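Every protein chain but one is kept in place in this view of the complex.
== chain A ==
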């Protein structure tokens, strides 16, 4: 009975994190974008600086009619948001935020493979949405999504493999237990490749060609309204949380910090994740969208060779120090 209670409690905590953290990132995005662009942003809902704007947005989404286009493939169309969202919930289960046994949803032996595999499944949701909408803009968006995933999955995997080589394990807590501070400069190229490829996999600006709202009208999500559209948006923000958390765990030392290692490790994890999330928002505000051919060229001619070089460097250093 105690075991069941323990599992239920872990699942509940992960679920709460899954529901709140993306909203916090969304609210931060509102405010940071407003400040960076020299405008007010939403200021009225809830009184103080429009803190309740996201709640108002949620109510608005819930009130909207759920429309399925007449020509659409109904079942696939309705299933797609769930396929896009659920993988990120599963990935959150495996991300450790502290050194103790209780600070991770579930310790997995092959954690790195688990998170990358399940994150890749999320993209199927966009593909299903793009095809099932019976809309040419959606189909274009789906095509671009698939092309982007195929291009950026490889450098992401290679960068993660470099860390796994350095640590000699593919378990996420195991990698963090093996971590030393000098891993950050050693793996910095891999970190940048991983983060950039992750951004592209989430279709965040400047890699938002598949959802480019000004040319293909939000791509795969053109025909979605109401709660299903909100689920896709939630998936995007949950993806930001997951990507930043993973980059923190794999490359920035997770719970390790200059001081306060005992008991306060989770603060370091959350702090690093928050800084990376801020960086994601910053990139959205500052960089113009990459064209489709620029996207592909960046991945195949820059990120893949860089990640291979990082693996070579990791191997050499590993052999030298062992």
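As a convention for this text, contacts are C-beta pairs under 8 Å (C-beta built on N, C-alpha and C of every residue); 3 or more make two chains touch, one makes a residue touch a chain; residues count from 1.
Just so it is clear, contacts and distances are computed from a predicted model.
Student: One chain is missing here; what is its name in UniProt, given the choices "ABC-type quaternary amine transporter", "DNA polymerase-3 subunit epsilon", "Spermidine/putrescine transport system permease protein" or "NADH-quinone oxidoreductase subunit J"?
Tutor: Matching "ABC-type quaternary amine transporter", "DNA polymerase-3 subunit epsilon", "Spermidine/putrescine transport system permease protein" or "NADH-quinone oxidoreductase subunit J" to the record, the invisible chain is "NADH-quinone oxidoreductase subunit J".
Student: Using the touch definition up top, pick the residue from A:153, A:223 or A:236 that touches the left-out chain.
Tutor: In the complete complex, the chain left out is touched by residue A:153.
Student: Which one touches the absent chain: A:56, A:117 or A:217?
Tutor: Among A:56, A:117 or A:217, only A:117 touches the chain that is not shown.
Student: Sort through A:139, A:175, A:196 or A:281 and give me the one touching the missing partner chain.
Tutor: Only one listed residue reaches the unshown chain, and that is A:139.
Student: Among A:131, A:186 or A:207, which one is in touch with the chain left out?
Tutor: A:131
Student: From the listed residues A:25, A:54, A:72 or A:172, report the one that touches the chain absent from this view.
Tutor: The one listed residue touching the chain not shown is A:72.
Student: Name every residue on chain A in touch with the hidden partner chain.
Tutor: These residues touch the chain not displayed: 71-73, 76, 108-110, 113-114, 116-118, 120-121, 123-124, 127-128, 130-132, 134, 139, 142-143, 146-147, 149-150, 153, 157, 169-171.
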